[in-house]
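Below you'll find the structure I mean.
Only a single protein chain was left out; the remaining protein chains are all shown in position.
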Amino acid sequence: MLSYLLLALLVLTIAAYYAGLAKARSFAAATGPHKSHHSLAGYHGAFVAAWAGIPSFLLVVLWLLFQGPVVDQLLIASLPVERIQNLDAGQLNLLVSEIKSVAKGNIFGEPDEVVLAAAERYNSWNAIASWAMVASVLSLTVVALFVARSMLAPRFRARNHVESITTILMITCSLIAILTTVGIVTSLLYETMRFFSMVSPLEFFFGLNWEPQIAMRDDQVTAGGAFGAIPVYIGTLLIALIAMMVATPIGLYSAIYLTEYASDRLRAVVKPLLEILAGIPTVVYGFFAVLTVAPAMREFGELLGFSIAPNSALAAGGVMGIMLIPFISSLSDDALNAVPQSLRDGSYGLGATKGETITRVLLPAALPGIMGGILLAVSRAIGETMIVVMAAGIIAALTLNPFEPVTTVTVQIVTLLIGDTEFDNPKTLAAFALGLVLFIATLVLNVIALTIVRRYREQYD
Amino acid sequence: MQQLRIGASEMLSTVKPSLAESVAETKITARGISVFYGEKQALFDVDVDIPKNSVMAFIGPSGCGKSTFLRCINRMNDTIPIARVEGTISIDGRDINDPELDVVELRARVGMVFQKPNPFPKSIYENVAYGPRIHGLANSKSELDGIVENSLRRAGLMKEVQDRMNEPGTGLSGGQQQRLCIARAIATSPDVILMDEPCSALDPIATARVEELIDELRETLTIIIVTHSMQQAARVSQRTAFFHLGKLVEESETNTIFTNPADPRTQDYITGRFG
Partner (left out) sequence: MTEIAAESMRATHDWSSQAARRRVKRRYAADRRLQFYGIAAIGTAMALLAILFTSLIHAGIAAFTTTKVELAIFLDPTQIDREKPAEANYRKLVRGAFKAYFPDVTGRSQERELYKILSNGADYIVRDYVVANTDKIGQTVKLLVPVSDPFDQLYKRIIPRQIDALSNDRIILFEALKQQGVLSVVDGSGVAKTTVYIDPSKVPLEGGLEAADYDAMVKEGLRSLFLNEYSRSYEEIISDAAAGNLKALVASDPSLVGKTIDVELPLAANYDNLLLAGQATMRNPRFSSDDEFAWFDSLEERGLIANPFTWELFFNADSRFPELAGLMGALSGSFLALLVCFLLSFPIGIATAVYLEEFAPKNRITDIIEVNINNLAAVPSVVFGLLGLALFLNTFGMPRSAPLVGGMVLALMTLPTIIVATRAALKAVPPSIREAALGVGASKQQVTMHHVLPLAMPGILTGTIIGLAQALGETAPLLLIGMNAFIPSVENIGLTQPAMALPTQIFSWADSPERGFVSRTSAAILVLLGFLILMNLIAVYLRSKLERKW
């Protein structure tokens, strides 16, 4: 039904365009010489179409967003008081889902009278709401069409009106970026607050034991789960450190060679190849870690006589390092290229070799830019998800041994939220608390890095 | 409101008087024009009257404000966010800053030709047809064809391009491109054309061709030309205004300016002491 409604709306909007167009043309025909009317006929059409289409479309969207919750509230209010007075929020939710499932026709067992009656009400209310939506949307469209059309006149400034509407639409689009951030921050904060109402923030930030799985029975040892996230943070930092130890030297030395030594032809070949490394999806790196790197490391370890876990921090961090090579290399490249030629000339003029110029002059001069790049890469490393989900561990072990499995913030977020999720237990909400920590950490790193890079650029501009 | 609107339209579509009458008639009146770019003042209190169906040249050293003033006349300064214009300019007695006057309509009636030829990267035909099309000046394809042909003919370009109307305008030579831009400007049938150093990017032969064209267009249009070449000003204009350091120093008949300037600064400039 919704698609038919949208189709009807589209047809009416097009009709509105032609209605406006036809009326504008009739002015032109009546008054004869051009320039007696203000705007082109097309703008008159667009004006009517915009007024016919846009408010109605917004009404549809709002209606869809609020129909569900409103009907739910009506449903709960209509249930007999004696039936719901003793239920807590969870049980009430369960009852509502049961009613909805019965309403859809999935009847399991013997639902009682109240549920059957409520399901019937639910269906009929939804039907009424849907028809009400169709009726109100279509009538709004038609009324808007005629009102807008009646406003047209030879000197009516249709173009200015249409342009104002377009400007408002563009501003709305620009606000989506802000709304996204607001959405991220509020949803993370809200769920985190709920989490902290169940688990003490002290435990979350300073606890050493992370066992978020909820026990089946109350008398089990980890009845509520343990939410000390220190091992998770340590694991994240360990893997990020390993990744940076792989990526920084390779990326930095590649950048040095490519900017200072390499021939144009070599650069033309190597740079796109490095870009390929940057374009490979992280799920592919994750599989590469599992398929090739981890077994190779294991065998290498066996050869040397010590055991490396198949999901060791080394394998996950190492592969993440490969992913970050192009990142470091291109940012270092930019930083080195931004060093003015005059500094190079000055150094060569003193008789310094190329190597001395690079290590004594270029690198110190480019250091802030390179540091900024490294910080951005660290932020990438701690936010990277798929490689660690596939190649790192799930158990939060408090260790710095790179041959042992460790877990990371992102791994925990994904493991806690995969599968069925109910938003009423600390296990699910813990993922949002971790998400908030991750969001803030990456944000801070980025702001610092971008500030450093910007200051550095300004220095040489 | 309604009254004013009609007034505005009437102003812009007044029938042009004959050439004889027009000599003394004033087309554009500027009073107390000052322009600020942010904190910096670029133009100081300029008053000038520009007669109808003639060519007026603005001369002066670079940065003297002559282009700034030119851009006030079709409100191109509106596009620079930090620019602020004070004073009034009226065309045919009508204030161009009147909020009731649509800047788009103003610019259709006050065409502009820029320093560097800037044809749209479209076909020659589309370049000229664009203005008439957005202003709805043609009711049919054949009417539009007529406007395009007529404009190209008046710009003296028709013979050179009639076989390649659908080729890109950017493929023409520099001089042809500039004449295409003039054709584009006259296609919206303006009363006034502003030219901002239109020949500075052209070779002498192309320059001569454009100057001839200016002289021909003068019969029906008011032309204001900014130029750094005094010879050009002397060749094409009837009146000349000399700007210096953001001020209008002197304005009179071109002959007078070049033979007997009133102000010593003008004297210094035209004799080549500075600039």
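Order of writing sets the chain letters: A and B. Residues in each chain are counted from 1.
By our rule, a contact is a pair of C-beta atoms (placed from the backbone, for glycine too) under 8 Å apart; a residue touches a chain by one contact, two chains touch by 3 or more.
Note that the coordinates shown come from a computational prediction; the quantities given were computed from them, not determined experimentally.
Trainee: Check the options A:Ala52, A:Met297 or A:Ile358 and report the residue that touches the missing chain.
Mentor: Looking across A:Ala52, A:Met297 or A:Ile358, the contact with the absent chain belongs to A:Ile358.
Trainee: Which one, A:Phe47, A:Tyr122, A:Phe288 or A:Tyr456, makes contact with the chain that was left out?
Mentor: A:Phe288
Trainee: For the chain left off this view, which of A:Ala50, A:Val102 or A:Val389 is in contact with it?
Mentor: Answering carefully, the residue with contact to the hidden chain is A:Val389.
Trainee: For the chain left out of this view, which of A:Leu188, A:Ile308 or A:Val339 touches it?
Mentor: Residue touching the absent chain, from the options given: A:Leu188.
Trainee: Have a look at B:Phe36, B:Phe120 or B:Phe258 and name the one touching the chain we're not showing.
Mentor: Here the residue in touch with the unshown chain is B:Phe120.
Trainee: Residues on chain B that touch the omitted chain in the whole complex?
Mentor: That gives, for chain B, the contact residues 74, 76, 79, 81, 103-109, 111-114, 116, 118-121, 130-131, 134-135, 181, 184-185, 187-188.
Trainee: Even though one chain is hidden, which residues of chain A still touch it in the full complex?
Mentor: Residues of chain A in touch with the missing chain: 65, 68-69, 159, 163, 166-167, 169-171, 173-178, 180-181, 183-184, 187-188, 190-191, 249-254, 256-258, 261-262, 270, 273-274, 276-277, 279-284, 286-288, 290-292, 302, 322, 325, 329, 353-356, 358-359, 376, 379, 382-386, 389-390, 410, 413-414, 417-418, 421, 423, 431-432, 435, 438-439, 442-443, 446-447, 450.
We adopt the following convention: only the chains that are shown with their structure count from here on.
Trainee: Show which residues of chain A lie in contact with chain B when the two form their complex.
Mentor: Residue positions touching the partner: 28, 34-41, 155, 157, 159-160.
Trainee: Where on chain B does chain A make contact in their complex?
Mentor: 2, 5-6, 9, 13, 102, 104, 134-139
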